[in-house]
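Quick one: the structure is below, and I'll ask about it shortly.
Not every chain of the complex is shown here; the ones you see sit where they belong.
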Amino acid sequence: MEDITTKITDISVSIDMLWVLIAAAMVMFMQPGFAMVEAGFTRAKNTANILMKNFLDFSVGSLMFWVVGFSIMFGTDLGGFIGMPDLFFSGSYGNDVDYAILIFQTVFAATAATIVSGAVAERTEFKAYILASFFITAVIYPVSGHWVWGGGWLSELGFHDFAGSTVVHSVGGWLGLVGTAIIGPRLGKYNGKRKAIPGHSLTIGALGVFILWFGWFGFNPGSQLAASGLDNISAVASIFVTTNLSASAGTVTAMIISWIRYKRPSLGLSLNGALAGLVAITAGCDVVSPGGAVIIGIVAGITLIFGVEMLDTLKIDDPVGAVTVHGFSGAVGTILVGLLATEGGLFYGGGASMLGVQTLGVVAIAAWALSMGFILFRAIKSTVGLRVPRRVEEEGLDVYEHGETAYNNFS
Amino acid sequence: MKKIEAIIRKTKFDDVKEALGNVGIDFFSYWEVRGVGRSREERAFRGIVYDTSSIERIKLSIVVRDKNLKNTINAIMESARTGAIGDGKIFVVDIEESYRIRTGETGNESLYIKGEEE
């Protein structure tokens, strides 16, 4: 009897952790998604560079998060602000299977880091980027992550960010925003009038978005961290549905608005719309209804188009739309939880308190990411330097920074 | 010897190639170019509208002996025409000298294969 109960518990844990691990693999697969989106939406002469950055931030992120990042995020809480650092993941973190959680959280950390590369693409020194990546996965992301998922002060307040609209995506987006603002726009982007600098392959970009969409079925449902028992599996199933509906609504919305504003339905913006819908639903995918998910997707699609326009008006050059997709949509999606959560949301009679906490969390984490990003990028700028020389930018980072070109057709 | 440079529609390439073959023009080079012309369409990338008068076309470069000039031009004119705007252009340039790398032959000789033609 005893024995059977243990066995059953073991099996439940096995199922839960197996799901977490499979989801981790799917989230890891978002890395090529990001790489393809960022490569496709930028110019061919910088493709090797952007690919390299994507490989590097995942590798450095995986190493650093294991070395120290994980413990800062999930270690014993110190004053609600930070986890107890612990080198090389040597302690125990009280999960059924610590390593499963480590790998799952590692791929999340790498997601936050990789978002930045898109925003600062086509002009950032490779060395500078590695440094930024290093500090983001080792310190900046884990600290704010601790506030929400590691038992820190925001979790105490009841801030709800299920899979990381704010913790992961907005943090990446805000860091990208300071980064691109400090580095300045690409050459020729805002000479007098705004100039379009179209990406070199929408095929590759579209492939990336599809890959991300797929990976998100690990990102969101995997964050349930369990799959056994009717409650868990129903939750997971429902998260699949809300995630997919929000992405669909984001795509369709961005398409329609681009159609109205620019006279033609734009693939580029529809792709971003899909991503905006995915980012926005991430915070509340577990607590909103399918209908609520559609609303979140619609709002995200709208946010996307006007966010992109706004940044352009401010002459902030974000080549792949990372700031809007991850920063703005992540924030909007997190706040919408306060309205649309079926339990506690304002629209469902839950009053304004949840909305308040959600907003507070979004603002607090934005403040953290923006100020830390400011320090980080200023520091890099005044030490190793942030931006490649004019000639390198004009003729392509690939040749000068890597001595390689992505496309070779003359041999 | 003259060089004929023709800019034609991509969709007409097969027809032109066949027409050239029919008048005995078996050797030429071609590549993709973009033609700027009157037919403007607006494009937009991420919300920024940019003009796109550029359409993909194919450029042929054919060096012929003087006696083949007329034929060749006529062949292209007929096979590349649709009558709608954008059919393209043909330009003629003088060639001072020509060499066949394989044999070192020069002049007219370098432009046809001996034994196959008078």
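Per-chain numbering from 1; labels A and B assigned in written order.
As a convention for this text, a contact is a pair of C-beta atoms (placed from the backbone, for glycine too) under 8 Å apart; a residue touches a chain by one contact, two chains touch by 3 or more.
Note that this is a predicted model, so its numbers are computed, not measured.
Asker: Report, per chain label, the number of copies making up the whole complex in this file.
Answerer: Here the complete complex works out to A x3, B x3.
Convention: only the chains that are shown with their structure count from here on.
Asker: Roughly how far is chain A from chain B, centre to centre by C-alpha average, rounded to an integer in Å?
Answerer: That gives a centre separation of 50 Å.
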